[in-house]
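Please find one structure pasted underneath; my questions will follow.
Yeah, one chain of the complex is gone here, protein chain that is, but the others are all in their spots.
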Amino acid sequence: MATETPVKPPAEAPAKTRASGAPREGAVLNFFSQGFLWLWSLMVIVPVVWIVMSSFKTTREIASAPLALPESFHWQNFANAWTNGHIGAFFLNTLQVMVFSVTGTMLLGAMAAYVLARYQFFGNRIIYFGFAAGMMFPVFLALFPLFKTLGNVGLLNTYTGLIIVYIAYSLPFTVFFLTAFFRTLPTGVAEAAIVDGAGHYRLFFQVMLPMAKPGLIAITIFNIIGQWNQFLLPLVLMGRNPDDAVISQGLANLAMRQGYEGDSGALFAGTVLAMIPIFIAYVLFQRQIQEGLTAGAIK
Amino acid sequence: MKHGRYPFILSFLALPVGLYAWLVILPFAQAFQISLTDWSGSSNSFDYIGFDNYVNLFKDERFVLPALRHTGIILVVLPVATIALGLFFAFMLNLGGRSRQGRIEGVAGSRFHKVVYFFPQVLSVAIVGILWKQVYAPENFGGLITGTLSAIGLPSPVNGFLADKRFVLAAVIGVLVWSAVGFYLVFFSSAMASIPRDIYEAAIIDGAGRFQMFFKITLPLLWDSVQTAWIYLSIVALDVFVLVYLMTPEQGGPDTASEVVGGVIWKYAFKHGEQAFASAIGVVLFFAALSLAVVSLRFGRREQIEY
C-alpha cells in the first residue's frame, strides 16, 4: 500500500521552471511547492485507499491489522452491506427523494434569486437577507418544531414531507449564491429580449435561465452533495419506518452497529458503495462546477 | 415591460418565501419560544421561566464556556488555514507553472491534484470521522501519523492525538481543513480564471516573481471571493459537531478539551433532557453567527475592481 514517503515531482517540472523568467528563486520554490502539492494529494489518497482496502478485509483482519493488505478479496462485505445494510434499497429511496428535492430547490431557488437580483421592489433587501440569515441557522434548533409542524399536516414520515423540508433548508445557500450569479449576467441580452416583446416569464425561462446554466449546474451539484449527506433531518422526520431510510441513515446505522457488533467490513464496503455515484457525478461535472463557481463572490 | 411587474414578482416569490417562512423561520421562532421555558424535551408540559436559561448558560463552566472558547478558536483558525491553503493551491495549480508559448498555466499534475483535492467533499462525514480516528490512533494501534513520526525519529503523543488534551482540538481542526480545502481550491480557481491572463503576462515582462504576482495582482483581485469564503467557513466553524461526536473520547473530551457549541447543544437536548437550555444555546449561536457575518461584510468591503 501507499506510505507517507514524499513522492518526487515528475522530472519535467523543474525543467519547465528553469526555462522561465526567474531562475533560482523559481527552482527552489517550485521544488517545495511541488513537494507540498504531492504531499497533500497523498494525504487524500492514502486514507481513501485505506477505506477501499479495508472494504475487502474480514472484520478480524480490520481489527487486528488495520494497516495490512487484505489477505484475500472478501467480497462478502459488499454482499452484507447490500443486503443487511440495505444500501441498494436506501440508494433508490434517496434517489426518489432527491429527484424532486433537488429539482424543486433549483426551480424555487432560481425563481426567488432571479427576482431578488433583477427587480427593484419594496422588501427586496429584507427577503434577501432573510434568506442569507438562514445559512446560519443551526438545524438542531428546528428539529422538534419541524416534527410538530409536519405532523400537524400529516406529512411526517412521508417523502413529500422530507422533500419540502430539504427544499426549504437548501434555499438559503441556493438563493444567496444564485442572486449573486444573476446580478453578474449582462443586461444587454435581457434588454434586447424586451425590445423583441418578451414578457417577464418568457424572459426568465427562455433567456435568463439558459444564460445562468453554469451557475445552476454548480449549485445543483452542491445541493446534491448536501442533500445526499443529510442525516439529522431524515433521522427525525422519517424515523418511523426503517425501510424508508435514506442512504446517509443507512451508513450511520452501519457505523453505529459497528460499535455494538463490530461488522466493520460491511461498514467499509457500504462506504465504498455510497461513495461511487457521488464521485462519478463529480468527475463528470468537474468543469461545470468550476465555471459556475466564478459568480460565487458577494457583489 | 412595466405592466405585470408586481404579479410576476409575487408569483415567483410566493412559493419559495412561503415554504421558507413555514419550515425555517417559524420553527426558529418556536425554538426561541422554547428557550424561554424549562422544557425537558420528552414531555408535553413545561413552564415559562423567562431568560433564566440565557443567564445560566454563561455560568456553565462545565460545558458551555469551554465550548464557546473552542468554537471561538475554530472560528479563527479554520478560515485562516483553509483560505491560505486554498489560495496557495489555486495559485500553484492555475498560475504557478511558467508559460509555454506565452500561456500561463498550472504546475505539472494540476488536473490530477484538482480532482484529488476535492475528493474529501464527496465522502460522508461519518466516513471521514472513522477514517481520521484511525489516522490519529496511538502508535501500537496502527496510527498513521504517530507511526510516521516515530519512524523518522520524532516524538509523538503516546496515546495518539485524540486522547491528548494538548492536540485534540488541533486534530479536529486539521480534519476540517482537510475536507474543506478542495472546495475552496475550486472556488478560488474559478475566480482566478476570470482574471485576464495579460495582466500576469505584463507583470512577468516587468520581471515580477511569483510572490509579487500573488500579492500584487491575484490577492487584491480575489478579495470578494476571499470574503465570501470567510463567511462560508465561519458558518462551517459554528456548525462543527459531527466530527467531534465521531472521533473524540466521550464526544468532546478528553475532559471537555474538544467540546464545541454544536456538541453541547446536542448533549443538552438529547443526553441531558434539557431541550430548552439547548435551544437557548442555539439561539445565542445563531445571533453570534449573524453579527459576525454582518460585521465582516461591513468592514471587509473594498472598492470593486472592474476588469
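Letters A and B mark the chains in the order given here, with residues in each chain numbered from 1 onward.
Just so we're on the same page, a residue touches a chain if its C-beta (ideal position, glycine included) is under 8 Å from a C-beta of that chain, and two chains touch if they have at least 3 such contacts.
The working rule: contacts and distances are computed from a predicted model.
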Original post:
Which of "N-acetylglucosamine transport system substrate-binding protein", "Protein kinase", "2-oxoisovalerate dehydrogenase subunit alpha" or "Fumarate reductase iron-sulfur subunit" is the UniProt protein name of the chain not shown?
Top reply: "N-acetylglucosamine transport system substrate-binding protein"
**OP:** Out of A:G130, A:G226, A:G239 or A:P277, point to the residue that touches the absent chain in the complete complex.
**Re:** A:G239
Original post:
Out of A:T59, A:N93 or A:T271, which touches the unshown chain?
Top reply: A:T59
**OP:** Go through chain A and note every residue touching the omitted chain.
**Re:** 59-60, 63-64, 143-145, 147-149, 151-152, 232, 235-236, 239-242, 253, 256-263
**OP:** Tell me where the left-out chain touches chain B, residue by residue.
**Re:** 26, 29-30, 33-34, 38-49, 52-53, 56, 59-63, 137-141, 157-165, 249-250, 253-256, 270-277
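Going forward, only the chains that are shown with their structure count from here on.
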Subject >> Distance between chain centroids, defined by C-alpha means - chain A, chain B (Å) >> reply: 15
Subject >> Residues on chain A engaged by chain B in the complex (per definition of touch) >> reply: 4, 9-10, 12-13, 16-17, 19-22, 25-26, 29-30, 33-34, 37-38, 40-41, 43-48, 50-51, 65-67, 108-109, 111-112, 114-115, 119, 121, 127, 130-138, 140-142, 144-146, 148-149, 164-165, 167-169, 171-172, 175, 194, 199-201, 204, 225, 228-229, 231, 248, 251-252, 255, 267, 271, 274-275, 278-279, 282-283, 286, 289-294, 296-299
**OP:** Quick one: which bits of chain B touch chain A in the complex? Just the residue numbers, please.
**Re:** 1, 4-6, 8-9, 12-13, 15-17, 19-20, 22-28, 30-31, 34, 41, 88-89, 92-93, 96-100, 107-109, 112-127, 130-132, 134-135, 137, 141-142, 144, 148, 178, 181-182, 186-187, 189-191, 193-194, 204, 207, 209-210, 224-225, 227-228, 231, 235, 238-239, 242, 246, 262, 265-266, 269, 275, 278-279, 282-283, 285-286, 289-290, 293, 297, 304
